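Mind looking over this structure? Questions follow.
Only one protein chain is missing; all other protein chains are in place.
Moving on to subunit A:
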Amino acid sequence: MPAFKDEQIIIIAPGSETTVAQLGLPESFTPARLRVRSRMFPAEKPGEWEPYKIRRRNDKPEAPAAEPQDRAPEGAVSKTNGTEDAVYEEDRVSEEGAVWPIQEGKIVDWSCFFALITHVYNALNPPFHTPILLIAQPVWTPKEHEKLTQFFFEKFKTPAFGLMDAALASSWAYGVHTSTVVDVGKDKVDVTAISEFIPHVQGRTSSLAGCGGEALTQSLFAKLAPRSWSREMCEQLKKSPICEILPVGTPMPGTKEAGEEENITNPAAAASTGAPGSGPAAAASIGNIPRGPGADTEVGDNDADEEGVLDVASIVTGGKMEEYLAKKEKEKLEKANAKKKGGTDAAAAANANKPIRLPNSRREKATFFYEDHRLLDNLKNMNLGSERLAEMQVQLDEGPLRHGEGANGEVTSAAEANASVDAGNANSRSGPIRRELEVGTERFMGASNGVLERIADAVHRTISSVDEVNKRSELWDSLIICGNGSKVRGFKEALLSTIQAKYLISPSSATMFTSEIPSNISTPTGTGANTPQPQFGPHGGAPSHVNPLLYAATTAQTQHLMPHNPTSHLPGLSHNAHSSHGQTPTSIKLVKPPEYFPEWKDVGFDESAFLGAQVAAKVIFVVDQGQSKGYMTRPDYNDQGPTGIHDYAL
């Protein structure tokens, strides 16, 4: 079989929330080019699926026809059905009625899942003869692997197909042969111990439910629901940079140092992000600039009529739209006046206040922009004309663009601010409606429902179930935390500190001065050259700063020169000799992300499984051309059928 070329290879990584895919391997590996929300919409015929919500409008057909096409909302493909007066319209933003075929990593709706994969495949628009590498969730069973194999060979007629375990892929990305991969997904967490590139299947924790990103949202929701926040708001709060998970033992802002901060963290001041230059991207660095005169007029979002304001969507459907808009208009005017009035003051104040900008974790309150999809949905369902719709959208939008250059702001920046939405949204004229929300210390409580502890326990369980006892300390020393659920600010650090607080074995004081050194503290030799280093190099063995053999050789020959020290016989080796029978972990570390993928460095290594799959695809399809049996070819499939995949899966 001829070798495959880089540009032919397809990699697909299905996830509960987002499915990412790419056609072709670039020279320098980049994050996935195609990102699709993992959901499909039931089409009119049962069993068929559409990638976008199709709205059926029964109003008079001339409305869309009269509009110039470029003004149509969401760049929709509108078509008029001649016989009935129904108009079908694709809505690329809305998620009403969507079916999510993957839940907790498991494929729950196969027909929908296959439709999703087909959609992804078509979106890639591949030429003929493209080998496919699919990243498999750990929870998928062998029988399901067979099913997938059958699907890929028979539907896409692919010449070669490979399945790669997601955890294994992450370890490929990090380039480590032994590691513990903690993959934090949407609703689940997978913990896999991998030794020498072989996942330890027996003890792996696959699909630990209720511990992923969704659990964080739910936790925020539980905290904020009394303030009539919706789940969607919490979801976006979680994704905003102001939401953070603090490491164990960090005090909440406002608990201790509340006293001296009270003057600058009052709600009114914090709400004043109308200042130029602020936006979701800059939210992390929003200072608490007291706006002086204008401040009290700007807090419409969080005072008495809070409920009403938060749930704009129901106001809209309730028909009180005009009232609401009038009120907003008034507020805006006031705001503008205030701005004018306090313009110079504010600028001065801003400058003066710059040095005391606090990091997010020390501020009691912060704000972010919320994109109200439900409001938009409701507006659309009201059968307004597109013209009117756009107008409403502009009026309701509180995003920075409006403050900046008015209603017809640049589309690109809107899309940037909204990175989580489909690429399809990028060329739409108007993004979702944004509103500014303020939140207190609840934003640090995402993990307060014990998520981190459950994950930590799963890690401990997984590593403890590894049969090769001497591998365990290495596994503890090479944790990889990945998955988009771990993207929340501070999550990785907080998880690591949780694990360390609970499981780290400190050197026992009783053995400190005996020749048995169970701890990993290298003993100072008294030369002054060695400072005690509580950490080892990547292989957990010898202290990284001294080659033990070299040390042995020199001490043996120059015994008289070195001060005699009974405890200094190769601490590294004695550690190894007893590691098969010693308690772990004596140290817990994260693996350093690889340095040589500049494109990935920018976005972070949360989707390291995809990077690993790129590396693996390069190796199995291109470099060794099937020598390692990393994929199944079509002739193999014809010979062996779907069950043959087990001989090939990486």
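We take it that a contact is a pair of C-beta atoms (placed from the backbone, for glycine too) under 8 Å apart; a residue touches a chain by one contact, two chains touch by 3 or more; residues count from 1.
What we mean here is this: contacts and distances are computed from a predicted model.
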Tell me the UniProt name of the left-out chain, picking from "Actin/actin-like protein", "Ribosomal RNA-processing protein 41", "Very-long-chain (3R)-3-hydroxyacyl-CoA dehydratase" or "GPI transamidase component GAA1".
"Actin/actin-like protein"
Sort through A:F151, A:F491 or A:F605 and give me the one touching the missing partner chain.
A:F151
Listed residues A:S28, A:Q583, A:Q625 or A:N638, member touching the removed chain
A:Q583
Among A:I54, A:V99, A:A209 or A:L325, contact with the omitted chain is made only by A:A209
In the whole complex, of A:R461, A:K487 or A:K589, the residue touching the missing chain would be A:R461
So which of A:I54, A:V99, A:A123 or A:V248 would be touching the chain we can't see?
A:V248
Interface residues of subunit A toward the undisplayed chain are 45, 47, 106, 108, 110-111, 113-115, 140-144, 147, 150-151, 154, 201-203, 205-209, 248-249, 454, 457-458, 460-461, 464, 467-469, 501-503, 505-506, 508-511, 514-516, 518, 581-584, 643
